[in-house]
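Apart from one protein chain that is not included, each protein chain of the complex appears where it belongs.
On to subunit A.
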Amino acid sequence: MADPTSVVLTDDGPALVRGPVELSLPDGRRVRSDRAVTAVCLCRRSKRYPICDTSHRRKVRRTEGDE
């Protein structure tokens, strides 16, 4: 039997899927990723959904001079 597909669910962000993968979306779109590992967005905040763009990160408001 072949090795099972590995999917890592992170506590703070995306699911990590060993690629290449093709993701099928409810609207019929298919998104292909050839990367060795693909980060699939779970929070749905990604501007590149279904691919993670780090939009899940905690945001902290800063004013000029803080940095």
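To be clear about the criterion, a contact is a pair of C-beta atoms (placed from the backbone, for glycine too) under 8 Å apart; a residue touches a chain by one contact, two chains touch by 3 or more; residues count from 1.
Rule of thumb we're sticking to: contacts and distances are computed from a predicted model.
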Undepicted complex member, UniProt protein name, chosen from "NADH-quinone oxidoreductase subunit M", "Iron-containing redox enzyme family protein", "Spore maturation protein B" or "Glutathione transport system permease protein GsiD": "Iron-containing redox enzyme family protein"
Hidden partner interface residues of subunit A, rising order: 8, 10, 12-14, 16, 34-39, 47-48, 51-54, 57-64, 66-67
